[in-house]
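Yeah, one chain of the complex is gone here, protein chain that is, but the others are all in their spots.
A, B and C label the chains in the order they appear, each numbered from 1.
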Amino acid sequence: MILTEMAPAWIRICLILTLVSGGFLLSSRNLRNLVRTYQVQSFLLVLIALGLTALEQNMVLLLVAALTLISKVCGIPYCIGFIQKRMSLKQDLTFSYLRPPGALMLSILIILLVYICFARILESLYEANSLFFLGSVIGVSLVLMGLIAVCTRKMAISKVLGYLSMENGVLAFGLFVTELPFFIEFVVIIDLIILVLLTSIMTVGIDSSIEEYKDRMQEFHLWSEEGGIS
Amino acid sequence: MNGESVIFGVLNIAFVLLISPFFMMVIKRVKARVQCRTGPHLLQGYYNLAKLFTKETLYSEYAGFISRIAPYATLSILLVAALQIPLFWIPGEELITANILVFLYLLVAGRLLIALLGLDTASTFGGMGSSREMSLSAVFEPVTVIVCAALVYVMGSFSIHEIFRTAHAMFPVFSPTVFLLSVPLFILIIVETGRVPVDNPETHLELTMVHEGMLLDTSGRNLALFELSQAVKQTLLMTILINVVFPVGIALDLSIPACILGAVLFVVKGTILCVIIGFFESAYAKMRLFQIPNFFMIAFFFSILTIFIEVIL
Amino acid sequence: MIAILYLILACVILLLQFIMRKHRSVSMLGVLHPVISLGITVYLIGTPAQWNASSFFLIDHLSLFIMLITSIIFAAAAIYAVGYIDGLVKSGDLERRSLRIFYFGFSLLLAVTTMAIFTPNIALFWICAELTTVLSALLIAILALRATIDASLKYIFICSTSMLFSFIGIIFLFEAVRNKTGAGSLEWTDIMRQAAGLETGMVWIAFVFFFIGFAAKSGIVPFHTWLPEAHAKAPSAVSAVLSGAILNIGMYGIIRMTGIMKDTAVFAQVSVLLLIFAMITMGVACLSMLRQKKLKPLIAFSSIENMGFILLGIGIGSPVSLFWVLFHMMGHSCIKAGLFFSAGILHRQYKLPTRTGEDEIGDLFLLQPFAAGTLMAGFAALMGMPLFPLFLSKVGILLSSTAISVWIPALVLVLFACAAVALIRFYLPIMAARFPSGEGPVPYTAPLSMKLPIVILLLLSLMIGTVMIPGEEAFLTAAVIDCGFGGQI
Partner (left out) sequence: MSELFLFIVLLYALSGAIPLCIRKKRIWSLSLGILGGGGILLTLFPLQYLLYSHPVETLLWFQWVTFPIVIGIDRLSAAFCFLLGIISLAAALYSPGYLDRMHGSRRTFVVAGFIPLFLLSMLLVILSKTTIAFLAFWEIMAILSFFLVLTEFEEEKTRYAALFYLAMTQLSTVFVFLGILLLFVHTGSWAYPVALPLSDPYMAASFLCLFLGIAIKTGVIPFHKWLPHAHPAAPSPVSALMSGMMISTALYALFRVVTGFFVMDLVYGFLILAFGCLTAVLGVMYALKEQDIKSLLAYSSIDNTGIILVGTGLWAVFSAYGLSVPALMALIGAIFHTISHGFFKGLLFLTAGSVCQAAHTRNIDELGGILVRMPLTGGLFFIGVLSITSIPPFSGFVGEFLILQSLISGLSEPSPLLQIIIIVVLSLFSLTGSLTVTTFVKAFGLTFLALPRSEGATRSHEVPWPMYAGPGVLAIMSAVLGIFSNQILYHAGYRDLLPDFFVLFLVLLVTMVLVYAAVWSFASRKTRITRTWDCGMMAPSSRMEYTGSGFTEPVVRFFSGVYRTRIWSTRKFLDQNQCLFQSGTGGIHLMKFFEEYLYLPVARRIDLFAAAVSSLQNGNVDRYVLCVFCTVLLLILILGWSA
């Protein structure tokens, strides 16, 4: 019904919006709305998943959408927010190599480049103007924009967020392959949980100076007091 | 190794020992006469040797076994070299290998021993003498090898006996190559025996003496042996020049009259060559040590010219 | 169903490590785990009938060979760790509390690596590879120093970001197989069977993206930057495992994928790409070795160089070069682990890395003659001395590379010469350095458990280098055929 023929247009809009959220991720300075843009991006993915279920009537995608909703939209952002509160760091102002406007310009160039290259490589898909082709372009360029974020941000927490948006790019691309998405979703979730856990513990160490590091560690009662320096 | 070559050996060595001091005295006599002096008696060489053999020998307290062995070794090396060079009679079969390269390296051996002797007495003169001697010989030896190469190339064989035999056969025909060969051979005599342009044999002035410097500390019978070996070396080198350029009268077979004739003719030819050497020495002043390599270049140039002319003709 | 034993063993060991209280028993468990898995692997090698017992495990000559290397290195590292970790704890570098985390992580890393080697499914292989990254990052940062945490963060960021690209490659591959046969599959064997007809554009993209991730895993140049710092900062037992086993996992992935590409039309481009990356890797690694001032980064760069050389062998793609690639992997892992162990002894002796960052090594032959001797033997092995295995694989691979162009062996040999000079240029000054009398550090007597693995590994590499174990040649040839490079040797 109306949902099915409206679905492809719906999916294309959501894909473009994910690209926009990637752009936001690059430019926002405040850590709080960095997390918020990540939540928006994940939510858009959920919408794409729903659109795809409408298009191909495959119940697995529904399960994927639910999983993404739980983990990406609420779970991980809450965890990062919790760590940020403890670190009481609000601003991430220092950038290396590229300031946000430069980063945005570069990401537009990248999207164009990926589009041209993939068009030349996958002519058959390009003529068929298939969703898979669009998904692959959007996915890869989102991953690359995440990589720029990791590369230009100084703060480890913002690097982790850049990495998470790369994960979203992979997921966006994975959704368009019918049999694979659940597996991808399962994969991505496990990886994310472990990764975020580990890096957040470490980033606490990196971003704060060395003295607070000791008591901060104590606060998390993970390591005892006398860590001797060899 | 048959009887004839043994006889040749004995005869040749005896004749060389006999005639060498005489030739030395002829040169001294000519040089004196050019300077309007009467000069020493012709037999003075023999008297000097006799006197030296009876005198007492002095050894420096620092000297090792080199000083004791060198005189005997030098003389015996040169006498062996004499076996290779027939003066007046070419035997049918060689006693020892008469290869010209072996002759050359025997001369080098003699020079090595004398140079070491110079260093053995820890005196400055000896050190200076042997340093100059070795430096000059280092530069001159390529020339001697090229001269030998030219000789071998022209005469076609390495053995000196064959060279003299072919020279004797070729003698009547006056060929330019033989003349060209005589100039480097003559320079060879001048340099090897340390004649004037290269080094002054008579002087004791440390600035000019090269050969004399090494023998400064020898005395008595050692000095006599060195004088004798010096004379023998000169005679051998003169023989090469004479028997290649003017080989008339060399006896080819073992007959008494031919040998006597050959010997007499050899003495005459030798005296004439000594006169020429005497005049040559008086005509030149001693060159500065570092100019001498240019003098060697003349000999080098002539011998290479001989080879090229032989190729072109 | 023998392969299941691996997983059961892993679970049992992890469980026991939770319960045990005393440090001694936990470390014993740590040793037990790799030794038993080595036993299982040898048993499996001995009984080919057991191999395709369950579809859940892909057991063939190649995976068993890599598993053999991994379990040897892990066993040696575990034995070494018994003495080494004691030393760390006694000297206060490692808190008693994080000991449990170390052994837990160590056993988990072995379990995950075993899983990675034996999974038939590419995606599962990708996850296990990703997990090895995470776990080894945890082990690197175990000393809780700022430098170690910094190094492990770099490791995580570079490796996992590149691994994401390889996941995209896997998706492309899945899509390509789906286009050809209607139902996409992620099994190594199925893809290899379908490889001939796959659509070239899709397969080429799949390989390139896959290569990016696993190049980072095995330290190929543009992505190698994490390796010297991670190996230098990690405790020596961990860096030996990293160099000896985890790099091989990356290479295992690349070998499998190149095996798939072998039958596709794209193989020419693939081998050119691999050759270029290999040459760049060897070039950068050898030249940076010339500038190294510290011991462990020097050894780490030589690992990068050897990985470049292995990539060169894979890039050539002939069965002979693959045979020697596997041989080189075995030799390199043993020697490199031995080297890191002796470096560990030197680190314990001279309290490296010191505050100033420079190595202060002196009175080498007075304080640590054993470690100095084994270090020199290891360097001789790395330089390709004939009795050691690297010489043979150098001959084999360069021989097959002459088929492509004569300039490759020339350049590779010059680079190997540079590496040899770099090794000795580092060793000579520390050999002769002297502490002013009385000021030298207190002599550190390395316990037997630290010396034993070094000797075992050196003897093992000597044995590999000189004598051909009876079944070895047939096993390696079968492994080469298994990974799709077929054809006569």
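Operating definition for what follows: a contact is a pair of C-beta atoms (placed from the backbone, for glycine too) under 8 Å apart; a residue touches a chain by one contact, two chains touch by 3 or more.
Just so it is clear, the structure is predicted and the values come from calculations on it, not from any experiment.
Engineer: Using the whole complex, pick out the displayed chains that touch the missing one.
Structural biologist: By the stated touch criterion, the chain not on view contacts A, B, C.
Engineer: Among the options B:Ile96, B:Val248 or B:Ile298, which residue touches the chain absent from this view?
Structural biologist: Considering all chains, including the one not shown, the answer is B:Ile96.
Engineer: Touching the absent chain in the whole complex: find that residue among C:Arg24, C:Arg146 or C:Arg425.
Structural biologist: In the complete complex, the chain left out is touched by residue C:Arg425.
Engineer: Using the document's definition of touch, tell me which of C:Val35, C:Ala53, C:Ala196 or C:Leu413 contacts the absent chain.
Structural biologist: C:Leu413
Engineer: For the chain that's not shown, point to the residue among C:Ser25, C:Ser91, C:Thr402 or C:Thr445 touching it.
Structural biologist: The single option touching the absent chain is C:Thr402.
Engineer: Touching the left-out chain: which of B:Ala109, B:Met170 or B:Ile309?
Structural biologist: Of all options in B:Ala109, B:Met170 or B:Ile309, contact with the hidden chain holds for B:Ala109.
Engineer: Pick out the residues on chain A that sit against the missing chain.
Structural biologist: 96-97, 110, 113-114, 116-118, 120-121, 123, 140, 144, 147-148, 150-152, 154
Engineer: Applying the definition given at the start, please give the residues of chain C touching the unseen chain.
Structural biologist: With respect to the unshown chain, the touching residues of chain C are 150, 153-154, 157-158, 161-162, 165, 201, 204-205, 208, 212, 216, 222-223, 225-226, 228-229, 269, 273, 283-284, 287-288, 290-292, 365, 369, 380, 383-387, 391-392, 395-396, 398-399, 402, 406, 409-410, 413-414, 416-418, 420-421, 424-425, 428-429, 431-432, 465-468, 473.
Engineer: Kindly note down the residues of chain B that lie in touch with the hidden chain.
Structural biologist: 1, 53-66, 72-73, 75-77, 79-80, 83, 95-97, 99, 101-102, 105-106, 108-109, 111-112, 115-116, 119-125, 127-128, 130-132, 134-142, 144-146, 148-149, 152-153, 158, 216-217, 220-221, 224-225, 289-290, 293, 300, 304, 307-308, 311
Basically, only the chains that are shown with their structure count from here on.
Engineer: If every chain is a node and every touching pair an edge, decide which shape results: line, ring, star, complete or other.
Structural biologist: Per interface graph, the chains form some other shape.
Engineer: If every chain is reduced to the average of its C-alpha atoms, which one ends up farthest from chain A?
Structural biologist: B
Engineer: So, comparing each chain's Cα centre against the centre of all protein Cα atoms, which one is closest?
Structural biologist: C
Engineer: Can you compute the centre-to-centre distance for chain A and chain B, using the mean CA position of each chain? Integer Å is fine.
Structural biologist: Spacing between the chain centres: roughly 102 Å.
Engineer: So how far apart, in whole Å, are chain B and chain C when each is placed at the average of its C-alpha atoms?
Structural biologist: 79
Engineer: What residues on chain A touch chain C, complex-wise?
Structural biologist: Result: residues 118, 121-124, 132, 136, 139-140, 143, 146-147, 150, 156, 159, 163, 166-167, 169-170, 173-174, 177, 179-180, 183-184, 187, 190-191, 194-195, 198-199, 202-203, 205-206, 210, 213, 217, 223-224, 226-230 of chain A touch chain C.
Engineer: Note which residues of chain C are touching chain A in the complex, please.
Structural biologist: These residues of chain C touch chain A: 91-93, 95-98, 123, 126-127, 130-131, 134, 137-138, 141, 143-146, 149-150, 152-153, 156-157, 160-161, 164-165, 167-168, 171-172, 174-175, 178, 183-184, 186, 199, 201-202, 204-205, 351, 353.
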